[in-house]
Structure formats: structure tokens, C-alpha cells
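Read the structure below first, then the notes.
Of the protein chains in this complex, one is absent; all others appear in place.
Order of writing sets the labels: A, B and C. Residues in every chain begin at 1.
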Amino acid sequence: MRELTYAQALREALTEEMERDPNILLMGEDIGVYGGVFKVTEGLMARFGEERVRETPISESGFIGAAVGLAMMGKHPMAELMFMDFAWVAADQIFNQACKMRQMSGGQVKVPLVIRTQQGGGRGNAAQHSQCLEAHFAHIPGIKIALPSTPSDAKGLLKQAFREQDPVVVIEHKLLYNTKGDVAEQMDPILFGKANIVRPGRDVTIISYSRTVLHCLEAATTLAAQGVDAEVIDLRTIMPLDMDTVLASIRKTNRAVVAHEAHRNAGFGAEIAARIMEQGFQHLDAPVERVGALDVPIAYSLPLESATLPSPDKIVAAARRAMRMEA
Amino acid sequence: MRELTYAQALREALTEEMERDPNILLMGEDIGVYGGVFKVTEGLMARFGEERVRETPISESGFIGAAVGLAMMGKHPMAELMFMDFAWVAADQIFNQACKMRQMSGGQVKVPLVIRTQQGGGRGNAAQHSQCLEAHFAHIPGIKIALPSTPSDAKGLLKQAFREQDPVVVIEHKLLYNTKGDVAEQMDPILFGKANIVRPGRDVTIISYSRTVLHCLEAATTLAAQGVDAEVIDLRTIMPLDMDTVLASIRKTNRAVVAHEAHRNAGFGAEIAARIMEQGFQHLDAPVERVGALDVPIAYSLPLESATLPSPDKIVAAARRAMRMEA
Amino acid sequence: MGLTTEQLKDAYGRMCLARAFERKCEELFMQGQVRGSLHMSIGQEASAAGTALALRDSDLLITNYRGHGHALAKGISPRAAMAEMLGRVTGCCKGKGGSMHWTDMSKGILPANAIVAGGLPTVVGAALAGKLDGLDRVAVVFFGDGAANQGATHEAMNLAAIWKVPAIFICENNLYSEMTPIGKTTTNKDLAERAAAYRMPATIVDANDVEAMHAAVSEAVTRARRGEGPTFIEAKTYRLVGHMIGDSQIYRSKDEVEEWRAQRDPIRLAGDKLIARGVTRAELDAISAGADATVADAAAFASASAFPDVSEIFVDVFEHNALN
Partner (left out) sequence: MGLTTEQLKDAYGRMCLARAFERKCEELFMQGQVRGSLHMSIGQEASAAGTALALRDSDLLITNYRGHGHALAKGISPRAAMAEMLGRVTGCCKGKGGSMHWTDMSKGILPANAIVAGGLPTVVGAALAGKLDGLDRVAVVFFGDGAANQGATHEAMNLAAIWKVPAIFICENNLYSEMTPIGKTTTNKDLAERAAAYRMPATIVDANDVEAMHAAVSEAVTRARRGEGPTFIEAKTYRLVGHMIGDSQIYRSKDEVEEWRAQRDPIRLAGDKLIARGVTRAELDAISAGADATVADAAAFASASAFPDVSEIFVDVFEHNALN
């Protein structure tokens, strides 16, 4: 096993998939010569040429729409959306076009399109560059959603994204690109819909995905010191959603916390909490606790941004509430 | 009291508000000479002139963005988005601009903008013209959300929308425009954040908004015949959200159903269910049940569309599940 | 580059079919059998027929909610199309798409779009796919004068130009976007002026003249097949009916409509040309009766077809329908 950064792992996945399938091609702003602003596609244009690694104008609607057209005609494009916050300039092409073409045509077309993007705060990028928007994708049928938290998952889930025959959004986190982790040389794609128990525990189930998983693990360490043995589940994909793993854990712990970086109000945590209640009510000894960003635009200034976003401390506090322990 | 249609009530609200405040102006496609495709603005151009009732090209990003600019400079514009499904072509202007300007500027500007739109299925408009997207708005801080279910509420809530100093989206339903109801001649605005108990009951609380409230009332009638006395709450606005009324009801009934026409997965019903659990767990005798559209794009063909959307029957079934009664 | 008499008769037939088909849909709509909104292209049939005659089956078409004529001219099965209007499982989209999303991949007809300008970015990719595969396939997109003002149109045309894709942008300028006259939505006299912003070749064509339309599209097709990139065609035309059924048309004068109907009906114009070339009125009537018969057959087929089973709801969402 080697250690790779999350960015390197993603690049390896792209390279392997492009070698495997000549129909795969990449499109996006600055992804060619420069290798993307987060350097994920570095070297790929030199390797695969300008036709397969296509630099685009700043026209997210245009090139994501073009990717939909390519996908319908037999290609397997990946469109890079530089920041998740820009999904809204391309939203019609994602939600009204990519998500619906198969159904509207009665199955005559498919749209095997991978959208890669990154989201999240913590860098002082302010309100228009810090948002987490996976809930918007989850609400619209027709697209699968992967949110890797480690380099290994980044590689495995991105590889799987190119095996799917439907639109997939792979949502990365800007603060994960430089994190390191073991990544197998030979690696199978990670099937969607299989959550990962990243820390087993008996007392409380903490459910999360993407970078917040790291916060949860930190919280679990703190909780352990306080005598609370937390199980941490990394969902990996939220569409499909692995409720089996979640419910099995809750049958054991009887308590749950859902944590994500997206705003709490109408965040995907609400869906998870609601499903836990629906499917595991009799096993719950306390209400499912939710941790998410405060419901305000994310401010630039460090103390404001920090207090707005979730943190290990807030997850600890939520777990203690779920345990009916004193704050 | 007179009976008015929902469309007439909206028109009356617009007329009264425009008479009251010369800074109010309307923008949108076909809203002038034709009076809008749902005829809500009929006669208003003749009355208030072309400057205040401005027909726009098909440029939703452009004119909603222009409305943001007008709002920042002292006007109180209303932008009509013909179908909610088109929010995605204007989404950046709504979510990244209108919702965030006040905060990003540290309070130097405000954006008193009213977006009026309509949503929903039931007419065979197929996947790109039938969606309910209030959850997308709810997830983004900075905008208030009203969903009137009756002509009277339509008038009162739309009037209030023009008293707010923040962005507001008033979400109508295409199948409500021709519904009739009593509307007072003199009517105060209806304050946001006050739910309406449209049918008191003891056994189960059914929470809803917009057209689905009518389904809930129908369901309540059916349930009454089955010996179940349902309380139906019309939230009227989901941002702000009146949890006090919801919780007071649940303290009485100990059972709840949340029903809306939007897709169930990551719909706003999940948020309501999660909050009920968080704030009223000890009062719940059963999990909160959710009713929403199936998580598939909405099909054209009548039997498929009908089976996809919620119905009084599905609400009855959910209430019976909440009551732990046989299906 | 005119059409031969045989070709012109073919075009005439396609136009008759489109009109008869839509009139039948109108009837079925009034009976409540067609749901949603119905947007007819009556008066615009020459644009469709002239285009289709310039294309191969393998060439691609993306149209919109006003696309019945385009798809019929390009060869969609009238039976499957009519069954789609009635929401039947035998419909071209199994009843899931309805009037606004007709698809027939065997004829190169990609899903029609109900979002104004929604299909323009898509056509760029569809065209690019063929180019990458070394095919000489072209991709045509139809959109209206109103659609020209959407952001997606701008982005798509710019992409098409820089990537030199074999796409043809046909802007059917019928002078109105829904109920709003073009004078309120653009300062341009001709929308073809927009193409210069991308240095894209453009032509303006009298799209009620099926020969002129065919010639304009043929030229664009030639350019596209040669690898010379996209073309913008402003197809000047007029919708003789309302934007949708129920449109009161108070935004335009009866005289204006009447003048177009009397002087510029594309089917009449093509018929006159055929007569001038020696084709008999009886032959024309036979073509038109043939179209009527096709429509009657389609309607009978559609009515006799079953509605989709509700289990179809979960099919065609994902490849494996792995719903959450």
C-alpha cells in the first residue's frame, strides 16, 4: 500500500478509467494545461490529448449540457464543476435535463455523466464559495451522489462513478485534497450504496459523510475519553442510501447523531433522521440529533465561519445529548 | 364576504399593494397585455402602466437578477417565475445573489424582492413542468417561503410578502388558481410564521401546506368516518416555520403525518419530521409518517402521474399507520 | 438548389401530415384525452419539412414542446407519436413524456425539450460525439425567437463555434414568444445578427417556403459534414394558431393572423408550386388524404392501446432502478 493524497487518488482513478474506456472524456474550466485549480487533472491533457481533456469557457450550463448530449450519444463524459456553488448556473442542465432524459424518453436514452465538484467551507471563501449542496441533488430523482471522505474512497467511488450508466455527482471537499491515506495499487471500484463503519462502537451511532467524517472520528476519540463508545458510519453515497447499515447500528446503540457540513435546515440529515424514526422508532431511546452548519450564509471572518460550521465539539455535544448526558 | 378565486385574490393583493406603494413593480414573461399565463396579472398593465408591469424576454436569470438590483436600490419588485421548474435557470440569481447580498455586505443592502411562482403536478405537464421545489429554497438561508392553500391566504400572504424587507418566494399551485373561497374586502396581511389549524382534532396531527392541505382535509373527512379525529395544520409559510403550533397539537394527539406534493426524499417533510422528533420525542406514540410524491420524475400519462403524486387516500393510509391501525 | 417535383411532393406530404396530426391532437385535447399543454406548429410546417428533407436518418434532431412537425417530418412513427399523446404504453416514450418530449432514437430524434433553450447545450454535445467518432453526422436543434434570449443559447452557440461542431441552430422566428411580440424582447431586426457574436455563419430564410428552407439547411449540412462547423439559420415564419390551446391571442390582431393565413400558409404555397409544375389538384388531394388516413390510423392505434401499468413508474429512472 502507498500513501496518496485525496487529489492523487482521484487523479489515479481518472487515469485508470480513461485507460480502460476510450469513451471517457473530461471537460471543465482550467482542467487542461493547468490541471485544474485543485490540480486533480494534472498531467491528464498531456497524456490523453486535448480532445479527451477539454478546457471550456466559463459556461457551466453550456458544457454540462454538452456533456449530457455526449452521454446520450455514447460517450461517458466527466464535467468538472469547479465549486459546488456554481451548480446553480448549470442547474437546469443537471436537474431538468441530465436527471430526466432517461425517464422522459421512456428509456430510449441514458445519460452516463459524471459531474465532479468540490464543496465546503473552512478556508474563508465566504458565502458564495463555501456551500454544501448535496441535499439539492438528493431531492431530485435521477442522479446518484457520492461523497468520499478518504483518498481510498475517493479513488474507489470515482472509479465506480464511471461504471454507472446514470448521472452521478461525485462531491469532493476542498479541505480534503491534501489529506493523505493508504490507497491500494490495484483497487476495485467501490459499489454505491454500501456504507462503511469507520469506527465500531456500542453506545451511540454517528452517521456522516465527506469531510465531516473526520470530525466525527475526532469526536469519537473525545467521547471515548468520556466513557462513550461511538460507532461512526461513513455513508459514502447518499443516493443510494444504505439504511440497512444505519439501522443495524441503531438496533445496537439505540441512539443516533447525524452530522454534515451542509446547512441543518432541510439538509440531508433531516432525511436520514426521518428515516431512522420511520424505520427504527422502536429502537430509539432518544431523538436523533442533527449537526449541520447554522442556517445563515457563511461568513468570511474566521471566528464567524468557525462558529457557523460544524466541529468535533458540536458533534460531541450532540452525542452527549443523545446519551442524555449533561452538556 | 365575497367568493373569489385564488387567482382573483392574488390579483387583488397585487392591486392593493401597488396602490399603496409606488415602489412596487412587476416583471415577468407575458404578464402585461396577456395578464400572465395563469391570468393573475390581468388588467394590471392597463392600470399601472408598462413601467410598473414590465414584460420580459425569456431570461429568468436576467430579469430576476435585475429585480435584485432594483430591490437593492430602493424598489420593491415582484418577479414572476412562470413555472417553479424554471427556478433552475435563475438559481444563481436567487440563491447566490438575492439570498446573500444582505449578509455579504454586512447589512449595507437589503433585497426586498418577491418572487411569485406556481408549482405542482396533476395536469399532465410531465417531468419538466410538474415539480415542487420548496425544499431547495428552504435549504438556503436568506429567503422566506409562503405557500398559500386558499384564496384568502393567497391574498393575505402575498400582501405580507410586500411588507417584508427580505426576499420572499410565494409559491402558488397551478391547480389552485380556479378554486374559490371567501375573501374579506378589507384584509390585513397575514403575518409569516403563523400556522393555521384548518381542522381541529384529537387523534392525529396532519401537517401540510399548499394544495396538499385540500387533500388532507379530504383525508380527515374519510378518517372521521373511520372514527379517527384528525387535526389538520396548514403551515402557510415554511420559512419561518411555526413549530409551536405543530408541537402543541402533537402534545395533544401524540401522532403526526406530514404531507406535501414534493418528492419525499429530502423533501421539506423530512425537516418537519426531524424537528418533531427533536422537540417532541417524548410526546410521540408512533413515528411521524411522511407522504410525498414518489422519488421518480413525474410522468405524463394519467395513471402514472396519479400514482406518483400524493392523494387523500395515501394520507388516510399514513394516518392509519400513525394510529397503528390496520391498512 | 430547388427540390425536384418528387421531393416537393414528399415535403408537401410531410407538411400535410403534421397539420392533420396536430388538428387531430387539438380535437383529442378538447375531449380531454390529451393532457398538459398542447403547442401546435400550424403555419410552421415548411420549416420542419424543409429541414428533414436535408437530413439523413442518422442525423440528429433536438426539438422542443412545439416539435410535432419536426419529429414527424424526420420520420417518427405517427402511431407511436399519437399513442404518446394519449399517454399509452405503445407511445414513443411509453406515455411518460407526452407531447413535449417525443423521442425516437432510431430516427435520430433525441428527447424534445420543454425548457426554453434547454436543448441547445445538449445539441453541442450530441454533435461533438459524432465528430469525435469521425462520423459525418450532423445535429440540428430547433428553438424560437424567444429562446434566443436565454443564457443557455449564448453558451451553446459559443461552444459550438469554438469547438467547430457539426451543429445547425435553427431559430424559428415566429415573431412571438408565447404572448409577447418580438419587439419587446430584442432590439435586433434579425436574430441572425446574434450569430456574428460567435463568428458563426448565419442565414435568414423565408421558412414558409419549403424549398428555401431546404436549401438553407442543405448548405448548413454541407458545411457541417465538411468539418467547417456550425451554422445559424433564422427561419422566419409565423404561428397561425395560439401559443397553446386556450390562448386567447389578444396580443395580436385578427388581421395580422388572417394575412399570414391567406398569403403565407406554407402548405398552400407548396401546393401552388406543385400545381405550377403540373401536378394536379387531385394528386395533391390524394397526398393530403393519405396524411389524414395516416393520422386516423394512428389515432385508432393509440386509442386501442393500453395505458402503462403503474409498475412502469419505477422503470427508466435508473439503469437498474436502484431507487432509494
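Definition applied: a contact is a pair of C-beta atoms (placed from the backbone, for glycine too) under 8 Å apart; a residue touches a chain by one contact, two chains touch by 3 or more.
Quick caveat, the model's predicted, so the values are computed rather than measured.
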Residue touching the undisplayed chain, where the options are A:H76, A:K100 or A:H129: A:H129
Contact residue for the chain not shown (choose from B:E80, B:E134, B:E164 or B:D295): B:E164
Option touching the unshown chain, where A:D85, A:E172 or A:E231 are the choices: A:D85
Contact with the hidden chain (one of B:G35, B:G120 or B:G142): B:G142
Where the missing chain touches chain A, by residue: 29-30, 32-34, 37, 55-59, 61-62, 85-86, 89, 123-129, 265, 294-297, 299-304, 307-308
Sites on chain C contacted by the missing partner chain, in the whole complex: 149-155, 158, 161-162, 184-188, 193-194, 196-200
Absent-chain interface as seen on chain B, which is shown: 25, 51, 54, 56-57, 59, 61-75, 77, 92-93, 96-97, 101-110, 141-142, 144, 164-166, 192-193, 239-241
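Here is the rule we go by: only the chains that are shown with their structure count from here on.
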Most centrally placed chain - per-chain CA mean versus overall CA mean: B
Approximate Å spacing (C-alpha centroids) for the pair chain A, chain B: 30
Chain centre separation (chain A, chain C; CA means) in Å: 40
Touching two or more other chains - residues of chain C: 91, 93, 95-97, 101, 113, 115, 118, 151-152, 317, 323-324
Multi-chain contact sites of chain B, meaning residues that touch two or more partners: 85-86, 89, 126-128, 265, 295-297, 299
